[in-house]
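I have a structure here, written as C-alpha cells, and I will follow up with some questions on it.
Note that this complex is displayed minus one protein chain, with the remaining chains in position.
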Amino acid sequence: MTATTSTTGRAAPPARTAGSRAAAVAYRYGLLGVLAAMLVLFSFLRPAFATYPNALVVLQSVAVVGIVALGVTVSMTTGGFDLSAGACVGAVVMVTALTMVRFNLTGATAVVAGLLTGLLVAAVNVLLTVVAKVPDLVATLGTLFLFQGLALIVTGGQSVAPGMTVDGAPAPGRYTEGFAWLGGGTIASVPVPVVVFALLAAAVYVLLNHTRWGRALYAIGGNPEAARLAGIRVARYRALAYAVSGVCAAVAGILLSARLGRGDVGAGDPYLLQSVAAALIGFAVLGANRPNALGTVVGALFIGVMINGLTMLNAPYYAQTFVQGALLVGALVTSYTLRRIR
Amino acid sequence: MTATTSTTGRAAPPARTAGSRAAAVAYRYGLLGVLAAMLVLFSFLRPAFATYPNALVVLQSVAVVGIVALGVTVSMTTGGFDLSAGACVGAVVMVTALTMVRFNLTGATAVVAGLLTGLLVAAVNVLLTVVAKVPDLVATLGTLFLFQGLALIVTGGQSVAPGMTVDGAPAPGRYTEGFAWLGGGTIASVPVPVVVFALLAAAVYVLLNHTRWGRALYAIGGNPEAARLAGIRVARYRALAYAVSGVCAAVAGILLSARLGRGDVGAGDPYLLQSVAAALIGFAVLGANRPNALGTVVGALFIGVMINGLTMLNAPYYAQTFVQGALLVGALVTSYTLRRIR
Amino acid sequence: APATSAPSPAASSAPTSASAAPSAPVPAKFAGGNVRISLVRQLSSGDYFEQWLAGAQAEAKALNVRLEVSSGDGNNDKQALNLEQAVTAKSDAIIVDHGFAQTVQPAVKKAVAAKIPLVAFDVDPGAPEAVALSQDDHAIAEQALGALKADTGGSGEVVYVYVAGFAPLDRRNETWEQFKKDNPGIKQVAQIGVVNSSTASAVADQAKAALQANPGAKAIFAPYDEFAKGAALAVKELGLAGKVKIYGADVSTADIGVMTEPDSPWVATSATDPANVGRVAVRAAALLVAGESVDRALTVPPSLITQKGLRDAGITSVEQLTRAFPGLTTPDVARVPWTAS
C-alpha cells in the first residue's frame, strides 16, 4: 500500500511584496519603534533625560509595576485574568509592615510573611476559579475586594507606620535596615528593585518560552479541552499560573513596602490598571499577539519612559493622562492596523 | 449499505433527582435568595432599614452605578468590554458643568452636550475596536486614559464650580434649576435618577431580550463569524453596543453632575469597577450565564443594599470592603458550584 | 483627598520680618530668571491642590522663578522617585508638598546631601536643614468644634466622618477625641467615611444611611471639605435641612457655593487659604535659594468661616473671601525682602 508522495520539507518563506514586508516589519517592531522615538525625542529636548542616573530612575519607577505585570502576564497565558494583583500588592505591603512594626519581627520574617500572603491570595483565586469554576474575571474581582478589605481590617483601617499607636502604646518595631535595603539599596549602583525586576523578567521569559510548563500554560490558553486531552493537568497549571501571579505581586509588594518605609492603606491600588496596561500593550510587541514576558517588559518601559519624559518636559499633570492615552492609542492602532495589512 | 432503521432521536432527558432539582433552583435563584436574605436580616436588625424612604435612598445610591452598568452590559453582549465607561461619566460631568458654569448656557444645552460627549467616547471606541480592530480591552483602556485626560485638560485640572475664577473673572453661569432637578428632584416622591434608572433598565431589557437587535448582539457575542455569515452587519452592531454604552454612561454622568452641582475632577472614576462588578454579578442571576439587563439590575441592587445595610448597622468603613468581597464571593461560589451540579 | 502628612513640629508661626515695602535688592540669580524650583507633590487633583498650585505658580511668577511640577497622583513611591529625580536634575530648591515621612525622608536625605534647599509642607522632612511648613490642623478642628459646641449647647447626637491613615485627618481626629472627652453631652452615634475620587457622592450615600438609622442626629462633624459636601448633599436629599447642621474644614469656591445655598446645612468651616499656603511655600524656597535665613518651622494659622459671615458679606469665591478675611492671607510668613507684598 503506497501513499501520496510526501513533501515534508519546510516551505520556503513566501515571497512578499516590498510594501507588505514593510508593514510586517512595522507590525513586529512598531511599538519598539515608538519607544525608541520617544527616547530620542526626550533626550533631545532634555539632555538630563539621557543620563545614567535618570535611566536608573526610570527603571526603578518601572520595576514594581513591571513585576506585577509579569505575574498578570502569566495568569493571562492560561486565559485567566488576575484582577486581584493590585489588591495583593496592597495586602503584602500591610502584612510586611505589620510584621516588622507591630510584631517587631525581623525583615526576613516580613519577606516570608509577604510571600505567604501572595500565595494565600493565589490560593483563594485557585479555589474560586479552578475548584468552584467561577469565571476568572468575577472571581478575581471578588478576591480583589476581599483582600483590599482584609488589608484594611488587620490594621483597623489605619496605615502602619513606625511609632504608630497600638492599644494605647507606641508600636514596638520598625523597618529593619536589611528590609529597607530592598527598596533603597543598590547592587553595583543599580537599585535593588531594578535587579529583581530584571531577574524575574528573565525567569518568566524562560518559563513561558522555553520550558514545558510554559508550553502547557499557552496550550491551556489556546484550547483548554485539547490541552486536557493531550495529558496536561489543566487544574494544576491554572493553579500554577495564579501562584506565579501571586508570588510576583508579593515580590512587588515587598519591594514597594521597603520603598515606602510604611504600610500604606491603598498602596497597591494604582498597580492593577498599570500592570494590566503593560501586559496588554505587550501583546503587540514583536507581533506576539498573546501575553508574553518580553512584551510586558516593553509595555512597562513604554509607560515608564512616557511618564518620566513628560514630567521632565514639565507637562502639567492633567495633560499627561491625555498624552499617555493618545500615545497608547496611537501605538495600538499602528500595530493592529499593520497586522491586518500583513 | 449497512444499517437501515433510523435511531437518530436523542435520548429522553435524564430524570432528575430531587436533589439536583433543588440545586438547579438554587442556581437560578441563588443570588436573588442571598439578596432577599440580606433584606430580611437588615430589616430585622434595623427597623429603619425597611422603610419606604430608606428604600428610595438605596435605589438612589444604586441608580447612577446601575445606569453605567446597563451600558457596560450591552457592550458585553457582543463580546466587547467597555473599560472607558467610568472615564466617560467623568468627562460628561465636566462637560455639563462647563456648559452651564463657564459658558452660561441652558440646562438643556448641557444635557445635549453631555449626550454628545457620550457619543464621542463611543465613536472613539468604535474607531479603535471596529475599524482599527484593536482588541476591546486594550482599546477601551486607551479611551479611558484619553477621556480621563481630556476631562482634566478642558478645565486645566480644576473642578468646575459656580463662581470659579476663569481668566481672572468669576465664571458667569451656574447650574440651572431644571438641570439640578435631574439630580435632586422627584416624580411622585420617587427621585428622578431612580425613575431614569427604571426606564433605562426596562428599555435595555426589551432591547436585549425581545428585539431583533438584541438577538443580533447576542449572536455576535456567541460567534461573530457565524453572525457575519448570516448577514448580520457585525461592525454596525458592535458600534451600536458601544453607542448604547456611551449614552448610558452619558446619562449617568448627567445625573451625577446634577446631583453634585459641580464638575468634580475624577467624579467618574469609581464607577468603572462598581458597574463592571454589577454586570458580572448579573451573569449568575436566573442562570443566564451571559450579560443580561435583569441580572445587572439585581447586581447593582445587591451592592447597594449591602453597603446601605452595613452602614446602618454601623459597621466600620474598613470592614465594609471585606464584607462586600466575602458576600460577593459567597454568592458566586454558590451560583457556579450549583450550576455544575445541575 | 485630604491633606496628608506626618506630624510636623508643633512650633508656632513666627514671621521673619514685619515691613511691607521691598527692603532689599533683587538677588542676581532671580533677576536673571535662572532659578528652578521643583515642586514634588503627593496628589494634584481636587480643589485644595489646584488652588494650592495656583497660589504657588502665581508667587513663582512674581519671583521670576521656574516652577517644575510633578505629582505622585496618590502613589507615594512615585512621589519619592520624583523627588530623587529632582535631586538628579539639580534643582535650585525643592518643595515637597504632602507625602509620608518614611517614604520621602530617604530622598530628602539625598537632597540635603546634594545641598539642595528643601521646604516640606505638611510632611516631616526628618532633616534639620529643611524647612517644615504646616497648617495647624488641631486649630482647624478646634475652631470647627467650637462652632458646633456653641450651636448645640454642648450636647446631642453627632455623626462623625473620618477615614484613618491621612495625617491631617488623623490630627483633626485627635482633637475630636479630646473634644468628646471634654464634652460628655456630645454623643457620636455613627462614624462613616470613604476616600476615593468621588468622595462626596460616596459619603452622601453613607450619610443618608446613617441619618436614616439615627433620626435623632443634630449635627455632622465632617473635618474635610469633600466629606462636608457629601454630608450636605445627604441632608438636602433627605429633606432634613434645618434639623441637621454640618461643621466642616477647608474651603474652596465650590465649598462657598454649597455653604451659601438656600437651606444649606453646612454652617461653619475652619480653613486656611490653600493658595496662600502655596505662596508661602514658594516664598520660603526662594528665600533658601537666596541664602536668606528662614525659620525651620513655619505654621499657617486657620480662620473660622461661617455661613452667616459668607452670606452677610455676599461672598461667592475664595478671592472675595480672602479680601473679606484678611487673616487668611499671611504675608508675614516667609516674607521675601526684595518684593512688595
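Per-chain numbering from 1; labels A, B and C assigned in written order.
The rule is short, and it goes like this: contacts are C-beta pairs under 8 Å (C-beta built on N, C-alpha and C of every residue); 3 or more make two chains touch, one makes a residue touch a chain.
FYI, contacts and distances are computed from a predicted model.
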item	value
Hidden chain of the complex, named as in its UniProt record, picked from "Probable glycine dehydrogenase (decarboxylating) subunit 2", "Phosphoribosylformylglycinamidine synthase subunit PurS", "Heme exporter protein A" or "Sugar ABC transporter ATP-binding protein"	"Sugar ABC transporter ATP-binding protein"
For the chain not depicted, the shown chains it touches	A, B
Contact partner of the left-out chain, one of B:Ala108, B:Val131, B:Ile187 or B:Ala226	B:Ala226
Full-complex contact with the absent chain, from A:Val101, A:Val154 or A:Ala219	A:Ala219
Chain A residues touching the omitted chain (full complex)	1-15, 206, 210-212, 215-216, 218-219, 222-223, 225-233
Absent chain, residues of chain B that touch it	1-11, 14, 206, 210-213, 215-216, 218-219, 221-223, 225-233, 289-290
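Definition applied: only the chains that are shown with their structure count from here on.
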item	value
Separation of mean Cα positions, chain B and chain A [Å, integer]	28
Where chain A touches two or more other chains, by residue	156-157, 316-318
Touching two or more other chains - residue numbers and ranges from chain C	44-45, 163-164
Chain C-touching residues of chain A, taken from the complex the two chains share	48, 51, 53-54, 57, 60-61, 64, 156-159, 161-162, 175, 180, 184, 256, 259-262, 264-267, 269-270, 308, 311-312, 314, 316-318
Sites on chain B touched by chain A in the complex	128, 132-135, 137-139, 141-150, 152-153, 156-157, 273, 276-277, 280-281, 283-284, 316-326, 328-329, 332-333, 336-337, 339-340
Chain B contact footprint on chain C (complex, rising order)	44-47, 50, 163-164, 190-194, 196-198, 200-202, 204-206, 208-210, 212-213, 215, 233, 236-238, 252-254, 256-258, 316-317, 319
